[in-house]
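Every protein chain except one is present and positioned as in the full complex.
Chain lettering (A and B) follows the sequence in which the chains are written, and residue indices restart at 1 in each chain.
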Amino acid sequence: MTVIVTDTGFGPDTWTAGYEGNTALDLPSDTNPVELVEQLDADVQMIRINFPSFADGRGFTIARQLRLSGYTGHIRAYGHVIADQYAMARRSGFDDVEISEDLAARQPETQWLARANWQQHNYQSRMRGGSPAAA
Amino acid sequence: MARAFTPKVITANHLIEGDVIYLTATDTWSRDLAEAELITDEAHAQLRLLDAQSQAATVVGAYLADAVSGDAGPEPTHFREEFRRTGPSNYAHGKQEALAHV
């Protein structure tokens, strides 16, 4: 079992369609986002991007490229993502983070909730004239 | 051919203080290389290293460093370990400072 982290804390996985059909994609961190966007099927509603290690930050760039290219479906970060990266994931375009129960035990919900304020203190949204919450 | 095993000590930095420490035969950490356990058996060295690395709440970056047996206990063989047990050469700071205060 895994744990899904959102702005409201820990919860169960509500994506029940799996990653086999053509509505979901399960991607490794070395995916080329440019090719991905070119080939993206209109049926895709869920894209899960793997973090083999928290130190591999390519997933952030992939998610952001998807958003910049107009993809509006769900994007999930999956694997070794630490609580300290939650704000980065949300700011890069991820909707939620899927972590193992072991990691959830070591870094409990409060440590993730501490970063649920990702819309505040955000230099990027200032640069881009973003929401007032971030100004 | 595998290279013959040379004697080692286990050394690390203290998590909070950051200074250089050595694992002793009685499973404590000492700030003095002379008090370190000199390990002459390769299998034992690997076991002791695992012991040291499991103490993540106290130490950082444990590793095996070459040493030889001297009059007062283990001594370094490489200049890097000589600096670690002494301190920098531009100021009398680090371990040499602590010794000067004794």
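We adopt the following convention: contacts are C-beta pairs under 8 Å (C-beta built on N, C-alpha and C of every residue); 3 or more make two chains touch, one makes a residue touch a chain.
Quick note on the criterion: contacts and distances are computed from a predicted model.
Think of the chain that is not pictured: of "ABC transporter permease", "Anaerobic sulfatase-maturating enzyme", "Sulfite reductase" or "Anti-sigma regulatory factor", UniProt labels it "Sulfite reductase". Summarising the interface, subunit B meets the missing chain with residues 13, 15-20, 56-57, 60-61, 77-80, 83-84, 87-91, 93-95. Although one chain is not displayed, its contacts with subunit A can still be listed: residues 32-34, 54-58, 60-62, 64-65, 68-69, 82, 84-85, 87-92, 106-108, 111, 114, 120-124, 126-130, 135.
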